[in-house]
Structure formats: C-alpha cells, structure tokens
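Of the protein chains in this complex, one is absent; all others appear in place.
Chain nomenclature is as follows: A and B, assigned in order of appearance, with residue numbering initiated at 1 for each chain independently.
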Amino acid sequence: MTSFFKATVAATALALGASAVSAAEITYVSGAVGNAVEDFKKIVAPWEAKTGHTVTLVPMPASTTDQFGQYRLWLAAGNGDIDLYQTDVIWAPQLADHFVDLSATAGELMKSHFPSIVESQTVDGKLVALPLFTDAPALYYRKDLLEKHGASVPTTWEELTATAKAVQDAERAAGNNDIWGFVWQGNAYEGLTCDALEWVKSSGGGQIVEPDGSISINNAKAAAALELAATWPGSISPEGVLAYQEEEARGVWQTGNAVFMRNWPYAYGLGNGSDSSVAGKFGVTTLPTGQGHDTSAATLGGWNVAVSKYGDNQEAAIDLAMYLADAEAQKTRSIIASNLPTIVSLYEDADIAREQPIIPQWKDVFLQAVPRPSAPTREKYNEVSTLFFSAVHSVISGNAKAADALAGLEDDLDDLLN
Amino acid sequence: MSSDKSTNASPTAGKTLNLEQQRVRAAYMFLAPMLIMLLIVAAWPLFRSISFSFTDATANTIFNGQSEWIGFDNYVEKKIRSNGTIRWKGVLVDGDWWNAVWNTVRFSIVSVALETILGLLVALVLNAEFKGRGLVRAAVLIPWAIPTIVSARMWGWMLNDQFGIINEIMLTFHLIDKPIAWTASSDTAMIAVLMVDVWKTTPFMALLILAGLQMIPRDMYESARIDGIHPLRVFWRVTLPLLRPAILVAVIFRALDALRIFDLIYLLTPQSDSTITMSVLSYRELQQFGDYGEGSAMSTLLFLIITGFVLLYIKLGRVDLSGEKS
Partner (left out) sequence: MPTTPFWRFMFYAGVFAIVIIAVFPFYYAIMTSFETGTAIFKPNILPEMFSWQNYEQVTGQRAFGSSILNSVFIASTTVFFALLLAVTASYALARVRFRGRSLLLMTILGVSMFPQIAVLSGLYELVNFLGIYNRPWALVMSYTIFTLPFTVWVLTTFMRELPTEIEEAAIVDGATPWVIITKVFLPLLWPALVTTGLLAFIGAWNEFLFALTFTISEDMRTVPVAIALLSGASVQEIPWGPIMAASVIVTVPLIILVLIFQRKIVAGLTAGGVKG
C-alpha cells in the first residue's frame, strides 16, 4: 500500500513537471503506540493541504530501547531515508551531533512552551529538538479510603509514609488483606531514575548532574530521601515493588489493592475504565516534597521532534517540525489523543478542558517538572542513569547504606564524565 | 559389472586410489559453498567486533572512521585522577564483569545439567509407543516454539508477587505462607530464570536426543529382549553409549546458548547484580551506552571464555572430532 502510494506520488510529481520540485515526501519515524498512526494522519492533514507535501509515518515497536538503538544506528550510518525523528525527551541530547540546530528558527516559538522542557532539549546553546507533547507523573490517591479513615491528602513524603501505613493497617485489620499503602516503580531501570530523581529533587537534593555539568548527587538531603524510600518495600509497599515497572504498579492499583500510586497520566483513563475496581474513587495531585523543601518535582517524560542532518528535504522537514510544535497541531493532538501539550496557554483552553478534563489537572505538575540530566551528560546519559539507578536499587533493596552508595556514585560519575 | 571385478588386481587397485582422491576432491567441493558463505557473512562482523575492542569507538563513530586505536585500554588501563589517586579501569578489572561471569557460568552448569537429564527422560518417554504419541510430541514442543519475548512476559506475569498464578497455586496448596517476590528478590530471581529456561529449553534437548534414539536400530532392543536382559541394563550398556554422540552435540549447543543467555535475564528480571550475565552486560555497553570499545571487549572476552569451555568439554568428554573411532 505504501509503495503504491509512493508510486502515485512520484508519477504525479513527474507529470507536473517543474512544479514537482516543491512536492516533497517527508518520512517521519515514531513509536506506533495505540492509535498513533491514525491520529498522526489527522494531525498532519492541515499541513499537507497547505504545503502540498506528503508525510509518511514509519512505525516502530513500543519499546523505547529498541527505538533508540535503531535510531542511533541509522544516524551513525548517515541514513538519509528518515527526515524527522520523534524522540523521547532524553534522546535528542545524546544524538545532538546528528540533528539540525533549530534555535534560530524556533527561538520565538519556544517562548510559549514550558521552560523546563525547552531546557531539556538544549545542548550547549543548540536546540536539538522541538517539544511535541509531554508527560509527567503524579500522585494518585484513593479518595474513598482516605475519607473512610479520616486522613488528608499528604503533601510531604514523611506524611505519605505515615498515612499509607495507617490506612493500610486499618484496612487489613478490617479484613482487606491484599491491600498495600503505596505502589511505585522500583525495578532497576530508567523508570527508577525518574522515581528517585523525584525523591531527591523534591527534598532539596539537586538533579544528580546540574545543567552546568557539576555532579551534585552526593549530599545529605539526597541520602535522607533515599533512606526514607528504603523503608517502604515490605512495610507500605510489597517486596515485589523492587521489580515493578509502570504496568505492575498499575495492576495492583487498578484491582483496588493500593492506597497511593505514583504513575504517569496514562493510568488515569484506564483507572476510570468500566472494568476497573477503582473507577471514580481516586484523585490526583502533585507529588510530595521532603525535608521541608518547598517545591515538588515530577520527572519529565514526553516526546519531541528532531530534524535529521542527512535527510533530503530539510527545508520542508523543518517546516513540518515547526508546525507540529505549534499551538494548532498540539491542540488537535490533545483533543484526539489526550496527549498533554507543551504550550502553557493551552492548559487554559476551554475546548481542551471540555474534551479531556485530565489535562488542566496536570498543569501544576508541569510547572514543577524536573528534567533528567541528559543535556549536561549528552551521549553518556544512559550510563549515568544506569549508575544512578543501580546505586538507588542497592539502597532500596537494603544492600547498601545511602551515604556509601552516593559517595561511590559520585566517584563513578566523576570518572565517567571527566 | 561382475566381470570387471574378476579381472586382475592392479586396475582395481588403481581405481580405488583414484576414488579416494576423488572423494577428497568431492569433499572440498561440498564444503566450499558453506565455507564461502560463512566467510563472507560471518567473518566480517566477527572481525569488526574484535577490532572495535581495541579502539575507543562509540555508537556515533563506528561508521565514520573517527575512532582511534587504543590498544588494550578497554581491557585494562591505569588512569590517574585529578586528585592524584590511581584508578584501574577496564573490563578485566571490573567487579561487575567478573560477577557477571560467575552468574553466567553458574547458571549454565545448572541449567544444562537439568535440561539434559530432563530432556533424556522426556525423550525416552516420547520414544515409547503409545496412543496419542504424536499429540504429546507436539505438546512438548510448545515451550520451545513460543517466542522468547512472549514466554518471558507470560512467566513474568505468572510469577508476579501480587496477582501471579504461581504464588496463588502454591498458597492454595500451603507450600508457602506468603507470596514470594520471585523476580524481585535477589535470592529467588535466578531460580525464577532457571525455572523458565528449563521449561523453555528441555524440549530442544528432548527432541535432539529423541532423534538420536530413533536412529538406534530396533533389532538391538529385539535381541536384548530375547536374551532376557533387564531393561535398565539395556539402557546403561546399550542405549546410552549409542546415544552418546547425540547427547554430546546437544549439550555443546545448549551450553553455547546458556553461556550467551540474554533474553530471559533482560525481560524477566531487574538485571541486578544477582542475575546479570555477560551478554546482558555487553548488550548494555553496546546498545544502551553506545560504548562500542568496551562492549566489544566484553563480547570478545565472552567468546574466549566460551572457547575455553568448549575445549575443556571436548577434552573431558573425549568428544571425537575426527571421527576416527567410528
């Protein structure tokens, strides 16, 4: 089907003679999640109509590791087949050398986006990708259980620990034996970097590696935050939480067996689904803070679009990228796919609020979002993250003391980055 | 034809010599296509991998020739930090690496042993004649046939500590009193991997050994039965020795796969210290960190370790490579 389509386009282009030069075919590669392919067609339709170019989507499997490995291989080989790459928030900085610098073209447009997101895609002053939609986790809580036991929604990690324990024990005493206080993602993977970064940053412990490149992780506040988290497995979280990723946590939550959950927005809609045991019984709020610190921190996820240096149609590709990052495309995407936009003003938009009520609820979460240190560490980010989550995993599984683990981590990071 | 044979000896002798040479020549011709294919397709990537291990190549520089030769630095290197302390870097002095080696070797020995014994038992069962044998054969092959991604996910699901069916069954039969976090806890994670691997791979061993059993001539059993020899003795004295080549080949290839195990560890466990294997470490360096120098050094070391094991096995098992004895 695609080749037939290509052939028709080529034939038409040839037939049109001189005007054929302007009708370009842009190839866009992205993970194909859910209805992504159909939604994508709807989002680019206005642009295609306006410019006369066509856009072809190349779908990739949902696994982000697979996608990243493949993109890096293509870019290293200078593959010209793909014009635009849809990149996870941590990728573009790692592949910065292969992407076109968009800071001049998009400078004005970026002013309307969340600053933390723009910061995450800027490497040494070079803007390597434009934000498309974003993602950040929140604290899910069981309204009904908190009400039943007279507890309020916690605003600090210490409060969360106490409330979770109290409600969990009370529920178990009443016969509900399967219930746990708090489920999150404790597996040794990228997701743990996200969870732990939140604990550390919201307790005033810094961002692992600061935007200027300095290694800040080895401090007392960070250690205290990790020590607190280490008390959770076995007391308010199941032991198995040390192998949980997002789906496992959602599984426990959605069958009604958790009082609190830390998870991404995708779990919201699913939790209110017709077969969920917690439909209508929960609410969301920003993640807690720790040790008296005042701002919460939610790790930035989300996706961006980067322009390849090796594609044949750079001008048209850049134009498409600018269109996708702008308000019109983002609004369409929010409404049909319930993706969260990166443009601040869209959170006040009446249409979006009506169609996807979850979106305005997440605005505060984004205002206090923190990016992972992929921009300051560039192509070494994956290794930095692995060192970090390995250290954290050893602390939360009780195999190491936080202070020792962080000191060792600082040494390892120093060796790696300097 | 027979008149040719009855003529004098010398022409026949000359014919046999030519025949031997002819056979050797034919052998080379038969081997050539396969060897050429191997050379073109396998030699290049393997060569590249080994040569990367002596450079500082990263994922970004593997194709553009910008990587530099650094000798053995990926294997072992002495670095002096800014504050004067000496630090040894490199795969050969990396604690994580040797931990992975130990994990892999331990896993391989246990899994190959279990799979061989169980495979042998299953093969013996499948070798017998009974109604529904064909269906049982097909059923037994199912674990091997399911894609690894799927079976790893499936078992991960079944072993989940909260809603996994394995814990559910064990709790119902009072084998345990509270759910086990199979894949999370470092004590049980390796056991979980072993369980899944044995489930998945025993059919492979069983099938190969079955093929070996099927090739043993039936009249051996006939004559043994007529002579009234006890079945167990027949097994030890007759069947097992005849099966030896098949078992040895199955074990070699199973061991090769076990030493390179990747999918199960990657998909089923949190890849923490207790379960990480050499392949997973190498994959991490290559795919995730993009460090082709160090990752290739790990692959090369993995290759050398495997070679060591295979040579040891051939020596100890007195595997007959040249086929002289048969």
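Here is the rule we use: a residue touches a chain if its C-beta (ideal position, glycine included) is under 8 Å from a C-beta of that chain, and two chains touch if they have at least 3 such contacts.
Fair warning: this is a prediction, and the values are worked out from it, not measured in the lab.
Enquirer: Based on the whole complex, identify which of A:Ser237, A:Ser276, A:Ser308 or A:Ser385 touches the chain you can't see.
Expert: A:Ser276
Enquirer: From the list B:Leu92, B:Val110 or B:Val136, pick the residue that touches the absent chain.
Expert: B:Val136
Enquirer: By the contact criterion defined above, which parts of chain B meet the unshown chain? Give residue numbers in ascending order.
Expert: Where chain B meets the chain not shown: residues 1, 19, 23-24, 26-28, 30-31, 33-35, 37-38, 40-42, 44-49, 62-63, 121-122, 125, 128-130, 134-151, 153-155, 157-158, 163-165, 167-169, 199, 203-204, 207-208, 210-212, 214-219, 242, 245-246, 248-249, 252-253, 256, 260, 262, 278-279, 282-283, 286-287, 292, 295-296, 299, 302-303, 306-307, 310, 321-323, 326.
Enquirer: To test your reading of the contact rule: which positions on chain A touch the chain that is missing from view?
Expert: Residues 1-3, 31-35, 37, 58-64, 66, 70, 73, 77, 81, 135, 245-247, 250-251, 254-255, 263-264, 266-267, 269-270, 273-277 of chain A touch the chain that is not shown.
Rule of thumb we're sticking to: only the chains that are shown with their structure count from here on.
Enquirer: What whole-Å value do you get for the distance between chain A and chain B if each is reduced to the mean of its CA atoms?
Expert: Each chain's C-alpha centroid was found; their separation is 38 Å.
Enquirer: Taking the complex as given, what residues does chain A use to touch chain B?
Expert: Touch residues, chain A against chain B: 65, 69, 72-73, 75-78, 94-95, 97-98, 178, 186-189, 238-244, 248, 251-252, 255, 257, 379-380, 382-383, 386, 390, 393-394, 397, 399, 414-415, 418.
Enquirer: Where on chain B is chain A touching in the complex?
Expert: Going by the criterion above, the answer is residues 58-64, 79, 81-82, 87, 89, 160-163, 179, 181, 183-186, 189, 269-273, 284, 287-291.
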